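And then chain A:
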Amino acid sequence: MKTITAFLLILSLPCLCRGQDVNVLVQKVKGKLDIVNDYQATGKMKTNVAFLKVPIATVKVYFKKPNKLKVKNEKGISFIPKGTVNINMNNLLSSGKYTVLDAGNDKIGNIVVKVVKLLPEDDNADVVLSTLYIDETNFVIRRAKTTTRDNGTYELEMSYGNYTSWGLPDKIIFSFNTKDYKMPKGVTFDFDDGTTVKKGEDKIKNKKGRVEIDFKSYTINKGVDDSVFQ
Partner candidate 1 sequence: MWKLLQIETFKIFRKPRTYLAFAIIAAFIFLIQIGLFVNGRDLMKFMIGSLDETMEIDYKKLVNGYWVCYFILNLLLVHVPILVALVAGDIVSGEANVGTLRLLATKPVSRTEIILAKYFAIGLYVFVLLIWIALISLVVSIAMFGTNDLYVAKQSGVQLIESGDVLWRYFYAFGFAFLAMMVVAAISLLLSTLAANSIGPIVSTVGIIVICTLVSEMEIPIYQTYVKPYLFTTYMLGWKGFFYIGSTEDGETIKGSIQYLPAILKSVAALLVYIVGLISASVYIFRKKDILS
Partner candidate 2 sequence: MPPIIEVKNLSKKFKDVTAVQDLSFTVNEGDVYGFLGQNGAGKSTTIRMLLTLVQPSNGEIKIFGKDLSSNRKSILRQIGAIIEKPDHYKFLSAYDNLAIFAKMSGIKVSRDFLMQQLQLVGLDQRAFSKVTTFSQGMKQRLGIAVALVHDPQLIILDEPTNGLDPQGIADMRNLIINLSRKRKKTILVSSHLLSEIELVANRMLIIHKGKKMVEGKVSELLDPSRSVIRIETDNNDAAKAKLIQSKWGAFLQHSSPGIQLNMNKNDVPQLIDALVFMKVNLLSVNPVNSLEDFFLSLTTQPGHVETTAN
């Protein structure tokens, strides 16, 4: 009996060790993110949603710990997807109340990443499940897939460069679900220019949208006024 228990313990040691590893890994990532109290970033935002035609916008992204985030087009108009607040990874990690599970490894491009699943302990939380693809070398999140209770599933893909040490990406691609576009009838009196939308394709496209933000510069920990987030 003792032999079997010992054998089982020995077998489970790597698992236990790996469990500890992913917890440590997540803490290291969180620790890196915690260095940033606030930032202002300038970037170009490209929106790819089936029923939207919008120009590439010059935007400013404001962040303040723990979870305030605002994307603003200072000059023009931008349609900012609801849920953009979730591009901030701190939203996922700040509570600390989650179960971390090791889901193995994967590759993003040429980079081997650790796949970690986060299960919030709060049953009432909006986030149901998050899957993080963590770069173990730089302790940054390369990809995140999050399923929420009210806002469906969204996906984030981050590329890093100049601000890797701060855990801040150079580029974020944010994919999200969209609702079918409906316009009240008789409002538009469209000009029939002969262009027709392909029906089948449109049904699929209508369900997903994509926003890409290319960050040019960050101003980190210099203070951000709360009025910006109103």
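Here are some notes:
The rule is short, and it goes like this: a contact is a pair of C-beta atoms (placed from the backbone, for glycine too) under 8 Å apart; a residue touches a chain by one contact, two chains touch by 3 or more; residues count from 1.
Selection criteria: all candidates are chains of the complex that A comes from, given by their letters.
Quick caveat, the model's predicted, so the values are computed rather than measured.
This complex places chain A in touch with one candidate out of 1 or 2, and it is 1. Interface residues of chain A facing candidate 1 in the complex, by the touch rule stated above, are 46-56, 73, 75-82, 84, 176, 178-184, 186-195, 197, 209-210.
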